[in-house]
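A protein chain is absent from this complex, but the other protein chains hold their places.
Let's look at chain A:
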Amino acid sequence: MTMQNIISLFEYQFFQNALMAAILTSALAALVGTYIVSRKVVFISGGITHASFGGIGMAYFFGLNPFLGAVVFAIGASLGIEWISTKGKMREDSAIAILWSLGMALGIIFVFLTPGYTPNLMSFLFGSILSVGKADIVVLAVVLVVTSLFFIIFYRPVVDTAFDPEFARTRGIPVTFIRNSMAILVAVAIVLSIRVMGIILVLSIFTIPQNTALLFYGKFSGIIKGSVLFGISGSILGLIAASAFDIPGSAAIIFMLTLQFLISKGVALIQKR
């Protein structure tokens, strides 16, 4: 594919939409992903992601918007895990694994029970960034604005609560409110990102750019900035590669994000010497 062809891609509506979706999703994942990675709760996010498939299946069965089902299940799983971790009545990692599997199982059962052909099942699993429409972009933009506002207003309490929730509690910070709010924002961000990346691969945009940023930045706000940068660049490069070589967008994006990480790791190692 020539440079000419690559530039001409940008003229197509589908590519512009995909680009917009990738940029918005990267920004959203930068905020939420920094929180997930810093708190070392990536496994929890995996549980939420797969649990949401239960909602997708049930929504299909009842003729509702599958993303609505996904959001309800994701928020339920996220708040449920938050509750389990504070009450400590069961092994947290086992609880996550159970929710993870149960969600997937419910999704599979309901999809199976739904009469007729279930459209877009593959797109839920692997993403469908190249078929993103205006409505998806508007929803992404609104959620990004809401999430950004929450981070701007409550930045220090969010970081303080993530770093040392027990101490934050002694200082009178409403830790439960902050953690539950973040649990909801994480769930919503994950479900929206499923559009771009698919359930199987969505965790990548919440972890790879953040770990790349960690090579260069030591503080929370720096990692957010770095994640936005690396997330957007990886997504754009991935989209170009996907269009050029006719390969799935999500996989191409992950490949580029990982390449970025490896190059950055190399640069960081050289800088140390």
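Everything below uses one rule, namely that a residue touches a chain if its C-beta (ideal position, glycine included) is under 8 Å from a C-beta of that chain, and two chains touch if they have at least 3 such contacts; residues count from 1.
By our rule, contacts and distances are computed from a predicted model.
The listed options are "Sarcosine oxidase subunit gamma", "NADH-quinone oxidoreductase subunit A", "Beta sliding clamp" or "Zinc transport system ATP-binding protein", and the UniProt record of the chain not shown names that protein "Zinc transport system ATP-binding protein". Shown as candidates are A:Q4, A:T170 or A:Q271; the residue that touches the absent chain is A:T170. Annotation: of A:I6, A:I153, A:I247 or A:L269, A:I153 touches the absent chain (contact as defined above). Interface residues of chain A facing the missing partner chain: 34, 38, 40, 88-89, 153-154, 156-157, 159-160, 162-164, 166-174, 214, 217-220, 222-223.
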